[in-house]
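The structure appears below as structure tokens.
Every protein chain except one is present and positioned as in the full complex.
When the chains are written out, they are named A and B in that same order, and each has its own residue count from 1.
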Amino acid sequence: MKHLVKMSDLSTIEIQQLLDEAERFERGESWKTEGDQFVANLFFEPSTRTRFSFEVAEKRLGLQVVNFEATNSSVQKGESLYDTVKTLESIGIDALIIRHTEDNYFEKLISKINIPIINAGDGCGHHPTQSLLDLYTIRKEYGRFHGLNIVIVGDIRHSRVAKSNAETLTRLGANVYFSGPREWIDENNPNGTYIELDQGIEKADVVMLLRIQHERHGEKNGLTALEYHKQFGLTLEREARMKPGSIIMHPAPVNRDVEIADSLVECERSRIFQQMKNGVFVRMAVLKEVMTSNKGEIGKWQQYLKMGSF
Amino acid sequence: MKHLVKMSDLSTIEIQQLLDEAERFERGESWKTEGDQFVANLFFEPSTRTRFSFEVAEKRLGLQVVNFEATNSSVQKGESLYDTVKTLESIGIDALIIRHTEDNYFEKLISKINIPIINAGDGCGHHPTQSLLDLYTIRKEYGRFHGLNIVIVGDIRHSRVAKSNAETLTRLGANVYFSGPREWIDENNPNGTYIELDQGIEKADVVMLLRIQHERHGEKNGLTALEYHKQFGLTLEREARMKPGSIIMHPAPVNRDVEIADSLVECERSRIFQQMKNGVFVRMAVLKEVMTSNKGEIGKWQQYLKMGSF
Partner (left out) sequence: MKHLVKMSDLSTIEIQQLLDEAERFERGESWKTEGDQFVANLFFEPSTRTRFSFEVAEKRLGLQVVNFEATNSSVQKGESLYDTVKTLESIGIDALIIRHTEDNYFEKLISKINIPIINAGDGCGHHPTQSLLDLYTIRKEYGRFHGLNIVIVGDIRHSRVAKSNAETLTRLGANVYFSGPREWIDENNPNGTYIELDQGIEKADVVMLLRIQHERHGEKNGLTALEYHKQFGLTLEREARMKPGSIIMHPAPVNRDVEIADSLVECERSRIFQQMKNGVFVRMAVLKEVMTSNKGEIGKWQQYLKMGSF
């Protein structure tokens, strides 16, 4: 694995191997990089979970970390993403974690950049480590994906998580359903079928709620928060009708009493904060994989350094 | 000590023990945490001294540090303090340093959060590590608190430092006086008595100046900076009338020529920059105490991790 920019680049075997590796880290297995290896976190959008989850993962692996924030950088002077990334490569950064507002920002980079890029979210596009931590959470619960009913609820059309998860879960044998406002369902998405929420709730092994992205929409499809909650949210009544043992997931940050009733956020079925915990193990696995499988090239670069011929 | 949120939670014995520990660190004693332990600094208000003093203290103890800034985080998406803190706990942070604009923000957190919180300032409320470093500075000078005359000058009513210090110094046997504009004196505060500045100056073993908080008031009680300085500031004339050996303290940042004449900031009596130096040792002591006395619980969490049952 050179880069990790989207889930569809990973085979199901590679996915299972990454989840296995994450499990070893959760069990307490330790692995540290040798010598000084540098990772840069480039976040062009605000983030708490993903940003700090990566930083903790990086430091647990013994990586040296530099945190790039667009507001204090030469991006203010109009520098392009490519030039910024090339700069970081030039000063000796060994891997990049990037979140950017632009869909598929990485397409322009990966052919020209010699260090691995891990996509931490691109516009309405992809967010592969979020998908992996979702998969990890499900596998941890059920030990399998095959035959599980996963109901994804919310703005399927704009959610980077929904699209990646639907595609991957379908590949892994799960039955994916989409629910929420009809205008937000992508009818052309072949990896899931529409289901009424009250029907989906009863069928689901996993209810996967999506965040209402105020910062993208400015409104909830014309509904007030309360109306949205009643029609498309996980209310106390709906939770009571879920199957025994079925679980609730949400990528967070949660809008309490909108996507989910406040008191359900930490209920017994909820895996919301466990997802965050799992995120660290999954990111450690991805980082280890990326740092080791690019070893050859990195070694080469370091040799160039020694030869002074780079 | 699970958390450190306000001075009144500490017994006088605990206070003396923390100051003893700080003294050992000042003398050069070293103590490092074992394995990777993570601390997050969450500052919702600007800060230089407190923020960097904590970061230096943390790193001297071998802690892994992540710096959370509200402006680049999901707080921008409306995430609550509780959810932010719970997130950081979930991703494996072992202790939190928090400064927040809201008085007593920690009340809502401490019952629900399993990791220690060190309060680095809440609104007009508390700032226990500032109090501890002030106590340390006084004890270093006089070797005791009993019988000392401490004159606190400025906006007693809104100062988090004034209130904590007055309460603690009174408990420790010092005589606390308040001075400054009458409107800023809290008549209901039982831990100090009002004194005219010119009288207080001559009586004081410690003149403890408070910062005029432009960012909270916008004005200095209707006075110009020059008028304030003449009436309630430490002028050259007043300093000349201080007792031999008595000292000047200020939590900083100083408004030069307002609370104190510019040339007195680094005069022989001034302990202003020494207070900052002492702050690092005091914070090392607090961090060590918090990290070790919660060891049981943290160990448990790590065991859960290994069992995969969390």
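Criterion: a contact is a pair of C-beta atoms (placed from the backbone, for glycine too) under 8 Å apart; a residue touches a chain by one contact, two chains touch by 3 or more.
Everything numeric here is computed off the predicted structure, so don't read it as measured data.
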item: Residue among A:Glu14, A:Asp83 or A:Asp262 that touches the chain left out of view; value: A:Asp83
item: Touch criterion as defined above, residue of A:Val66, A:Ile110 or A:Leu226 at the omitted chain; value: A:Val66
item: Chain not shown, touching residues in chain B; value: 26-28, 43, 46-49, 51-53, 55-56, 59-60, 67, 69, 71, 140, 214-215, 252-256, 273-274, 276-277, 279-280
item: Interface residues of chain A (partner: the chain not displayed); value: 36, 38, 40, 64, 66-68, 71-80, 83-84, 86-93, 302, 305-306, 308, 310
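As a working rule, only the chains that are shown with their structure count from here on.
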item: Centre-of-Cα separation between chain B and chain A, whole angstrom; value: 39
